[in-house]
Each structure stands twice: as C-alpha cells, then as structure tokens.
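Removed: one protein chain of the complex. Kept in place: all other protein chains.
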Amino acid sequence: MTQSENDKFRDECGVFAVFGHEDASSITALGLHALQHRGQEACGIVSYDQKMFYAKRAIGLVDDTFGQKSVIDYLSGSMAIGHNRYATSGEGHIRNVQPLYADLSFGGYSVAHNGNLTNSIQIRDKLVKGGSLFQSTSDTEIFIHLTALSKKESVEDKLIDGLKQVEGAYSLVAMCENKIIGVRDPHGLRPLVIGKLKGAYILASETVALDIIDAEFIREVAPGEMVILTEKGLVSRHDLAKKDSRFCIFEYVYFARPDSVIEGNSVYETRKKIGEELAKESHVEGADVVVPVPDSGVPSAIGYAQESGVPFELGIIRNHYVGRTFIEPTDQIRHLGVRLKHNANRHILEGKKVVLVDDSIVRGTTSKKIVEMVREAGAAEVHMRISSPPTKHSCFYGINTPSTEELMAHKYSVDEIAKQIGVDSLAYISVDGLYRATKAQNRNNKAPQYCDACFTGEYMIPLTDYENKKTGAKVTQLRERAKN
Amino acid sequence: MTQSENDKFRDECGVFAVFGHEDASSITALGLHALQHRGQEACGIVSYDQKMFYAKRAIGLVDDTFGQKSVIDYLSGSMAIGHNRYATSGEGHIRNVQPLYADLSFGGYSVAHNGNLTNSIQIRDKLVKGGSLFQSTSDTEIFIHLTALSKKESVEDKLIDGLKQVEGAYSLVAMCENKIIGVRDPHGLRPLVIGKLKGAYILASETVALDIIDAEFIREVAPGEMVILTEKGLVSRHDLAKKDSRFCIFEYVYFARPDSVIEGNSVYETRKKIGEELAKESHVEGADVVVPVPDSGVPSAIGYAQESGVPFELGIIRNHYVGRTFIEPTDQIRHLGVRLKHNANRHILEGKKVVLVDDSIVRGTTSKKIVEMVREAGAAEVHMRISSPPTKHSCFYGINTPSTEELMAHKYSVDEIAKQIGVDSLAYISVDGLYRATKAQNRNNKAPQYCDACFTGEYMIPLTDYENKKTGAKVTQLRERAKN
Amino acid sequence: MTQSENDKFRDECGVFAVFGHEDASSITALGLHALQHRGQEACGIVSYDQKMFYAKRAIGLVDDTFGQKSVIDYLSGSMAIGHNRYATSGEGHIRNVQPLYADLSFGGYSVAHNGNLTNSIQIRDKLVKGGSLFQSTSDTEIFIHLTALSKKESVEDKLIDGLKQVEGAYSLVAMCENKIIGVRDPHGLRPLVIGKLKGAYILASETVALDIIDAEFIREVAPGEMVILTEKGLVSRHDLAKKDSRFCIFEYVYFARPDSVIEGNSVYETRKKIGEELAKESHVEGADVVVPVPDSGVPSAIGYAQESGVPFELGIIRNHYVGRTFIEPTDQIRHLGVRLKHNANRHILEGKKVVLVDDSIVRGTTSKKIVEMVREAGAAEVHMRISSPPTKHSCFYGINTPSTEELMAHKYSVDEIAKQIGVDSLAYISVDGLYRATKAQNRNNKAPQYCDACFTGEYMIPLTDYENKKTGAKVTQLRERAKN
Partner (left out) sequence: MTQSENDKFRDECGVFAVFGHEDASSITALGLHALQHRGQEACGIVSYDQKMFYAKRAIGLVDDTFGQKSVIDYLSGSMAIGHNRYATSGEGHIRNVQPLYADLSFGGYSVAHNGNLTNSIQIRDKLVKGGSLFQSTSDTEIFIHLTALSKKESVEDKLIDGLKQVEGAYSLVAMCENKIIGVRDPHGLRPLVIGKLKGAYILASETVALDIIDAEFIREVAPGEMVILTEKGLVSRHDLAKKDSRFCIFEYVYFARPDSVIEGNSVYETRKKIGEELAKESHVEGADVVVPVPDSGVPSAIGYAQESGVPFELGIIRNHYVGRTFIEPTDQIRHLGVRLKHNANRHILEGKKVVLVDDSIVRGTTSKKIVEMVREAGAAEVHMRISSPPTKHSCFYGINTPSTEELMAHKYSVDEIAKQIGVDSLAYISVDGLYRATKAQNRNNKAPQYCDACFTGEYMIPLTDYENKKTGAKVTQLRERAKN
C-alpha cells in the first residue's frame, strides 16, 4: 500500500479516547494496543490533568512506546486521546504522528482522526493563502486550523463550523480542557464506538478496544453524529448534513479485527458467512482441503470448509516474528516478505486438490508467490477463492490502497488474473454475496448500505483533490531527516 | 519459564550452519528467521572468509539484527554458523549471546549449541581450578574449553575428546578455518537436520530453516553422530558411546514449528493426531464448539474437531503485536500478558458448551485467566483438553521450564487443577496416547523411544549438577549492566 | 542560567547562512561548529536545492549531528541556513530546534534567529485569537506568522511588515526559494556579519565562522539593516525605524569568542584591555601571581598581568572532558560542576597573594567554590577582580541570565559579596573603564554606545511581556516527552 499523490499523508488509523478515569493514559495505551492492527508505524497519546496537556508521540509499536511506567506516569490526568498510524513510505515524519496539539484562543486543543479528506489540499491552499502555517501534512491539522479560524463561540460549534467545509471520511476524537468530542462523517465511513468503564466514557475505533479494558459497549456513534463528553455525561448533536449511511465494507472483509462487532455483526461470523457464500457461489468439485492464507483468510476458509464439507487445514504456516527492518512496504520487500512470512505445510498439500482462501488480491504479486509455494509443495490443483469482489478502484476514504492503475483487477479480467497468478481456477465473491453475508439487502437493489467504491467505482463523496491534482501543487516542499 | 539454579544460563535455542555458499551469512540470517520461535531474546552469526572470522551478536530479533545489508556484507565468507537464544530473566548478558568464539592453538574456533549439559558446573569447577578463565555462563564455553585443552591432533578429535566428558543434551555446530562440524548428543535429545542447497551443506535445528531458502532436506543427524563438512563433502563419525535414541517428545507437542518434519513425521499431523487421540480418550458429550488457545493449540483443536465432529471455531483471538517491553517472562507480566495477547470472540462462545484445547499447563496462571475470559464471554460450560500429559517434572535437557516445585501438576491432582483453573472438566492426553500420535509404540512396553521425563520423571541422563547444587557453588559472581 | 517566565523559550544562539555555494550545508555545518560556544543544546540546518527544502534538526552538538557524510549529502542545494541553541532547562523540546520551516503562500520559508523579543507573548496572544496555530514556543515562529499574514507582495516586504510589529533584539536569517535574507534589529543588539567565499555570500553571528571556512570578512550588517542575497548579489534595505546603535557589551565581556572581531575590535584585545583597566582601577599591592578562572577569564588576566607586572600563571586547571550528563544548568549540578571542571594547581597558589580574574559573578555560587578551592590549595590571600561591572539586572534581549532577584549584585553590595564568596578584596571594572576598553567614549557622557542594561538597568526597549506577566498567560499548555 502506498503513500498518496501530492505527498499528502493518507491516514489508515485507529483512535481512542477516555474521559473521566484516573488511569486515562494507561487505559488509552491498552486501547491502542488492541487497535494495533489498524496502524503499526507510529502512535501517540495526549492527556490533560486540569493544569497542563502532556504528549508522547513516537515512531514504533504501542508496547514499545507506552510499555514503560514512567511514560504512562508522565501522561497524567483523567482525560486522554490516542492514535495509531499505519505505515507510510516516508522518512519517519515524526511531525505527522498524532494526536496533534495546538494552543487556541480558548486553550489547549488536541485532535486525532481516522479517515481521509478528499478536499484537504484545496482547503490547505486556501488557508495558506490566508496566512495559516502548516506543520504537518496530515488532515488532522486541517481540523485544528478550521476550528481555530471559526468565529463561533464554543469548541463544538467551532469544530462543526470547520467540518461543514470538509469532504471525505473521518472518525475523529478531539480534546480541550473540559471535554472530549467524537465525530463521524455524515456517511459514517469509518467506525467509532462508545463504551463505558465505571463512570468513565470511552471512544474507540473498534469494540476490541473496549474488551481489553473490560469496558461496556454502549453503542456506535451514528453517521454525522457528534458526541460530547463532559463532567455532566454524554451529549449528542446532529448538526452535519444528513446523508445515507455508507460504512466501509472493506472493514468487514479485512481491516477490522475478527473479534470486533460492527453494526451488531460479529466480524468473525460475517467473514465465515462470506466463506459460506463463496462456497455456494463457486464450489470446487472434489476438493481435498480448504487452506487459508493466514491470518486474514482464516475465518472465511472456516466458513467455506463448513459449508462445503471439505476439511479445513493449515496448509500454510505464518511466521509472526517479523521485525522492524522488513516492515517497510516497498514492492521489493513485499516480494521477499512472502517467503519470510509464509511457509507451505507440505504434508497437507502434497497431491491434494487445494481450495486456497484469501481476502483480496491487490497487486497480485503476493498471491502469485503464495500459489507458487503451494504448487512447489506438491499440490495437485490450486483453486483460489477470494472473500471480496475484485478490487478495481483505489480508495480515497482512508484505506491505503495503490493507485487504480496499479490494481491487478483494474487491468485484467478474472481469467487473466487466474492465469497470471497460476491457479487452476479463481473466483471472487460477488458484490451481492458480500452484501448478503453482512445481513444487508442485496447490493443490486440500488440502495447500497455500504461504501463499496473499491469494488464498484461508485464514489459517493467528490474526489476534489484528486480531480485538481493536475495542478501538481505540493502539500509541502520540506523533507526532514529523522535519524542520523 | 525461569533461569536455572546456580545462575547458569540454560539454553533453549536454534542453531544453523552453512558450508560452501557465497551468501553464507545471508542464508544463515534467513535460517535463523525461520527458527525464531526457538529463541527470541538474542541472536548471532559468525562467518569466515578464509582470512578472518567476523561476528555480529546482539540482543533482539533476527530481522532487527540482520535486516540491514551492511551487516550481512560485513559477515563475509562462504562459511557461517548462527544461533537464536530464548528469553532469560537476566540483565541482557551480551557475553552469553552465541555463537561464542576463541582463538585456539589451531586458529579461530566458533561454537553454537542448543541443549543443556547436566554436569557443566562440575566441569567448569574442575577447569577453573586448573586455571581456565570463563567469560560467559553458557554451556557453549564448556565445549570450547574442552576442545582447547584436548591433546588430540585434529579439531574433530579434540571436540570428541571433550564431548566424552560431558553429560546432557546438545545439538551443536562448530566452525574452524576449513570445516564445519555438527554433533547431536548420544540420545539425540535435541533436533539437528542436514540439508543441501546446490553445492552447499546446511545444518539446522528444524526443516523449516531449509524450506525458507529452498534447500533440500537430506536426513537428520543421528543420535551420537558427528558430521564434518569440508571441501570434500560430508564425513560422518560415530565415536561417542552408543545409546538409545530418546528424542524430546515436547518438541512434537509444543516447541517445533508445525510445518517442520521430525523423524519423517509432520509436526502438524502429529499434533492433529494428538487431538484425535484426545477426542477418543476424553470425549465431551454434547459440545457445541472446539476452540483452540492460539496459536499453539490450533492443530490439536483441528484434530479434536475432525475426530469428534464438533465444529472448530476461533473462539479466542490472539493479538500478535506484542512489543519488546512486555516480553520479559516475569510472573506478573505473564498475567497481564494474557489480556494483552488474547481476546474472547464472544459470538462464538456465548451460551455454548466449549471444548478448549491447549498444549500444556505449566504454572496454571495463564490457563486460569483464559478460562475466566471464556466464561465472562458467556460460555455455558468450559471443558479443557490438554494435548500433553501433566507436566510434573522440570526439564534439565534444554527446555526452560520452571522448577519442579512450581509446576501445577506436581502439586495438584487433575481434579484439583480443574477446580483451580475453573473448568467444568479437564483431561490430559495419556502418555500412551501421545506415543501413538507419534507413530511410536506404546510407552507402556517399557521401551520409550522419547525423552518424556517432564511427564514421567524418568531422567535417563544423570542430573549431576542438580544433585551437587547443595554446595551452592555460583557459576559466576559477576553481574554486568548492559544499558545506561 | 534559567528559562524565562511564562515558559517561553529565550534564545541565546548562533546563526549562519550561505547563498550560492555547492557545498552549502557542509559550509554551514563548519560555521555552526565555529559558533558552538553560542549554543550547545541543539542545532539545525535547512537547505534548498531549487526543488525541495531539506531539514535536519537535533538535540546535541554540531559535530554529533552533522559529522556524518550522509547527513550532509541529504541536505542538498546551494543555499542553507543554520542555527545553534543554548541549553534550556526543559524536556528537550525538539519542536523548538531551529531553523523553523513553513509552507507559505509563496512557497517554502525557513527562519533562524538569535535574540529575544520583548512583546512576543502579546503578539502571540493576538495571533492565536485570530486563529493562528503555534507549534513552538520560540520567537522565530512569530517572524514566520507575521510574514505569512502580511498582505505585502514580496517576501522581504512581508518580513519588514512583520518586523515593524515586534520589539526586542534579533539577528535573523531567513530563506525562501530564491533568496536569503539577513536582518539586525534597529539597535543592532545581537551581532551579524557578512562574508564572501569565492562567489558565495555568507551571514554569520561572528567572524570566527568566516575564519573556519577561510571566507573573507566584508562588513557587519548595520543596526536596522536588511540584506537580501540573490543571484544578482547583495541588496541592502533600511526600512526599519532608525535608532541608536546599542550593541550588547556583554558580547565583549564574555559571550563572543576571543578570536572574533566586533566593530573592528579584536575581542581578545578588548578583554586584555579590560584587564589593563582593571589593574589600573584596582591594583593589588604586593601580589605574587595573576590567576585566571579558565577559560573565560584568561585574556583579562593576561592584560592585568602585563599592566601590573605580576606574573600570569595557570593556577587553576580546567578539565574539558565534561560529558552530556552534567551539562544541564541546574543549580545543584552547577555546584558539582565546579569540582568536575576546575582543579587548583597547588604549586602556583601555595603561600601566594593571588589576584584571581573572572569575567562576572552571577549567582555567586561558582565564585564561592572557586575561592574555597584556591584557599584550600594554600593561597595566603585571594583578591578577586571581575572584568565586568556588577550584574544587577536580568537580560531580556537574548542573554539567558537568572531573574533580577537571583542576581547576587542585585541583592548585595560589593563588600557583602566579597565577604560571602570569601575573598580578601573584590573589585569590578567600572562601567566607564569597560567603555574605555572597547574604544568607545566614556559611558558617563550619557550617550551610551552599547546596551549595558544588565549593569545599569537602563532598558532602551520596552519590556512589554514582562510588564504584562501578571496576567499569568501561558505561552503553551503542552509538555511533550522526548525520550522513552
């Protein structure tokens, strides 16, 4: 997955916030640990103790940054917000590590968000022309600038004032001296849930971040809703323009953790159902084993196996001990990565007719390597089943996909892809099948409940910056070296 | 798991060696990556380029130490040996990181090993009295001293001279200027396999280290065998006293990677068979789901599910993003570790009669936490099935178990354990059942093919140091601080 | 020396800039090395290569940050500006490390400065109320914001627009895509010189930064002057209100390097002359030796010795190997620091009537320790002579002195000080004597050519922020933790 056009940092992240608990930073660290799958490059926490704001932001995993008691002790206070960031191709831009912070006219203000704005370059250009200084290349700073420039009275009114100017997907948490605010964009593209831990309120990207601290799940923040946490409790506002709910269906397919619950659906069960639908839609006659590409393919493979009656087996073993050095998502390393991460379990594959289940095919290079490995281990036939429809269009709403031109399914038909990755047969779940697995109605009824732009190309939010990109405007001309 | 008595470092490790390949150190790094599960605390490589020996040894994962091209380039030559070390409780004793190296009368000499000597303190005492200096507290230095002091001519004769004095379990690799030597102890307790990659010979703890570099598996080094790799090829010697083969059965149960092959057995298949035997021995009437404790319980749970017809489900999700800070294996962190590593998948567990499959119960604290979590997620009944017999005795042959007194199964009956960890029923596989799963004959025929001392208490190698420990002799009086 | 009120970072620094040399960043690194005495806590360089700006900023010495070829190579381009910063008491605020950078409407813009604004908090408050975001607590960001908000056309007009709003002392360098700008405040409090190296122009705080790269000294930037370096050469502008030149006389006494030349005066010669004046003003009858407190007291002591005919001797030896750990300028460490930095040379002092020459007495704690040490080494009498008048008033124009209340000469008479630090006699140079040594006319003629506020209390620039400080307005509410 790559950094987007124009050097803007595209966020694929997890957020967390707690209001009213004496161990606010410790709880936030645990929440971020549970959300680590949403971003492994960097993380940060900002807390407030009624006197000062405290920040710790660093490149690296949550445990490595917040594992030390002294760091947690430093982040004092009963309010805190936190953030995980996904890998970027860049030079370790520490200035992009969230939450961001600024002193505004009403006091300290800190914001973290998950998502991607589609008109942030346009807004930034306007603000810079008006004399605003930008320190980061992250969308989060847009939110802060718009809040700072609003003439409204209260922080929440200022923020709403700003949000009315942006387009795109976002789930954000913001903190000022006496409140924490959570907002989801009008389409509710990115997740955000509310929890309660004794008297304290929690906001988090996924329910797993509530589970780790034994917090009670209350409900999801609604699309377009703003929730304000203060000493008096939770207040809900709906000032943003009302739009159709269009949650990102790719969270179900791949991004969310299987033990999370979204819209009342268990993600694990949903993935299993996708596997079941897939087994119905594209049965493999006489298959010997169903083998997942670990770890993401496992639940769908279990579903496929249960539906088809073909035994589920770990025909590919994943090595989880992959260090930092190989983390960088360059093409070259990704190729090597397959060999470092996966090994064929020969006794399971030898002479067998194998159904290989994976969640998606992006560039195709990983799939090709996996299939080669399975064949070298002696598989008689390899039939690949994908638990998402063909990924034909780039995402502009917060998932860090390659540009449309780099997507294998954009360039080739299913048959061509099958040939190129070397399988005996290839089938993707249909869009309708995917919708059925989520308990939604069929997609075909023209009333999509999800954002499925990556599969259908139907972008419901304008791609303003993308359309304007021929201007070649750079977001920043600065490159900064982090390490000696 | 704890550091052993008398401050000696007890090794639980992986070894690798390559002779005759221009990318020797790169191949060794990949091999160590594949063996990372055998030791995550530290790693090292020593190479030789016909002029000099080169070493790089560090605390940390293989990828982090050997991920940089400049490090691999530094380790020049067509011969190399490497080593992974398991976590110790200590202060980052860099001097214990293997391979060790010394200049002997015949030139440079480097050794790495996996296993544990049971008379090393006795030998060390004798050598120190004779004027030998010890720099590390690892058994590996014993091998080097004994080699150095031997009056024999060739390196291999010197080494054999030394090996005749030691008791215990070891699979070692040694390198001098023109050869690499591999040896397994007479009982063959620890694994060591031979591979070939084009013209080059490989030695490795497990076959997965051959898979990652696409090397061909030739055969296992036999118990008591020494193999000598030179320009002329492989020579085999059998100078050590012949003894019964007694491979460590715990490698099958837990320690080896599932995609490794041992004695012609797929480890994955063996674990599945243990699960099948377990299902036969201790069926759970009316169970709804079979749930593994991930990751080690997965293959046995699949076997149990297939044999019993009860569906296999991921009722517990493991978070693999656990950083360095929480790695330290203290009791306190281990408790916390459960919450950081595992989360209940509520939709799978709620209202269900659950068969929970794990590989072993050591101190019982982890199991108790897991069961609590499963119950809190709403499980109606929890029936635990363990894919090894009760671990009643400490290991002195290279697996880093707690002392016998700390083992739950040493102190309590199965019924008492069930009560303490809070399950509705608890059953372990029988020793005979375990033997059957490995294709061996029953254990009951009095001719055990494996070392099963941790289950049976039958130690076939004398525990000399352990018996002598009343003397209270310290291995070293030095504590060294690694970091500022 | 301490951090100022209201958490604002008070700058005591060195600046450097080069326009039109292919080794711009390498030259800047050397220049900063020569200016290291002006700030040892942090340093930074920003360069521009006609395509991008490149930055490297870090806590630490110049050599440690810019000693690696790869860092210099990274900072490509023929234009660069650099900065050294003095020790602060804070938590390693990396965000304050200069030069600062921002993308403005006209492109990239980077600024570094030496000095202190006396109305920056007032300006900042106003800007924040207008919606500006501040990332640092340094005055430099004020310059950038004011430039960004100006409606003028050219960068230099925008900057002048901003400078007209600020009060205080500053020598700044600024860089945009096609020019480098240097400015001194209207009183010319802080130094800034112009040099030439082949075709390239240099700006630097002191002439020593020209010497190290063998550049030719052209002239000083005049008080209130702006110089603009472009491809066409140097253009000078005088848009700022004309005021009396009032260069900081403390630069002569202590801050500048002895081998620098200021206003045509050799700093070394000036210090020697101060020593000569001191010998005339306060002769010590029958003295045996003149001993400097090294290193800053050495030139004045040589002057004193030459004038008085008493032999100059190194009666105190300084240990230059003082590491980072002891660098922090807390009171406690400063006491310890004396013992770590200085040792008495007993053979020189024993039984002698000693004239001890130092540059200033600030809190008095260091002087007391030194005198004790000299007495313990056997000195019969200790007569202290100080090469500056009593420091009675805090500096608000860029030298990091304690608050007025902490200054020993503010609280005590000369006799009281003599008693407290334990000397047989104590004399300071008179203000007139100091003026004579600089070749200026007497101070008494009521037309001071220098800023001597720290001695006289005559602050010629309003102390706006200081007067307003009763409001207790914080500059920032954020504390950020730099290290784990």
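Letters A, B and C mark the chains in the order given here, with residues in each chain numbered from 1 onward.
One rule holds for everything that comes next: contacts are C-beta pairs under 8 Å (C-beta built on N, C-alpha and C of every residue); 3 or more make two chains touch, one makes a residue touch a chain.
In this text, all values refer to a predicted model and were calculated from it rather than measured experimentally.
Novice: Which displayed chains make contact with the chain that has been left out?
Specialist: Within the full complex, the chain left out of view touches B, C.
Novice: Just one of B:Ala55, B:Leu234, B:Val414 or B:Met460 touches the chain that is missing; which is it?
Specialist: Counting the whole complex, the residue in contact with the absent chain is B:Ala55.
Novice: I'm checking contacts with the chain that's been left out. Which of B:Phe19, B:Tyr101 or B:Tyr304 qualifies?
Specialist: B:Tyr101
Novice: Among C:Ala17, C:Val46 or C:Leu61, which one touches the chain that has been omitted from the display?
Specialist: C:Leu61
Novice: Among C:Gln165, C:Thr230, C:Ser245 or C:Asn345, which residue is in contact with the omitted chain in the full complex?
Specialist: The single option touching the absent chain is C:Asn345.
Novice: Tell me where the left-out chain touches chain B, residue by residue.
Specialist: With respect to the unshown chain, the touching residues of chain B are 52-58, 64-65, 68, 71, 74-75, 101-105, 107-108, 128-129, 131-135, 141, 144-145, 148-150, 474-481, 484.
Novice: Contact with the hidden chain only, please: which chain C residues?
Specialist: Chain C touches the missing chain through residues 30, 33-34, 36-37, 40, 60-64, 67-68, 208, 211-212, 257-259, 261, 266, 268-269, 295, 298-299, 302, 306, 311-314, 317, 319-326, 339-340, 343-348, 376.
By our rule, only the chains that are shown with their structure count from here on.
Novice: What pattern do the touching chains form: line, ring, star, complete or other?
Specialist: Its topology is that of a line.
Novice: Computing the C-alpha centre of each chain, which chain sits at the greatest distance from chain C?
Specialist: Ranked by distance of C-alpha centres from chain C, the top chain is B.
Novice: Would you mind pulling out the distance in Å between where the CA atoms of chain A average out and where those of chain B do?
Specialist: 37
Novice: List the centre-to-centre spacing of chain A and chain C in whole Å, with centres computed as mean CA coordinates.
Specialist: Each chain's C-alpha centroid was found; their separation is 49 Å.
Novice: State, to the nearest whole Å, the distance from the C-alpha centre of chain B to the C-alpha centre of chain C.
Specialist: The computed centroid separation for chain B versus chain C comes out at 61 Å.
Novice: Please list all residues of chain C that touch 2 or more other chains.
Specialist: None at all.
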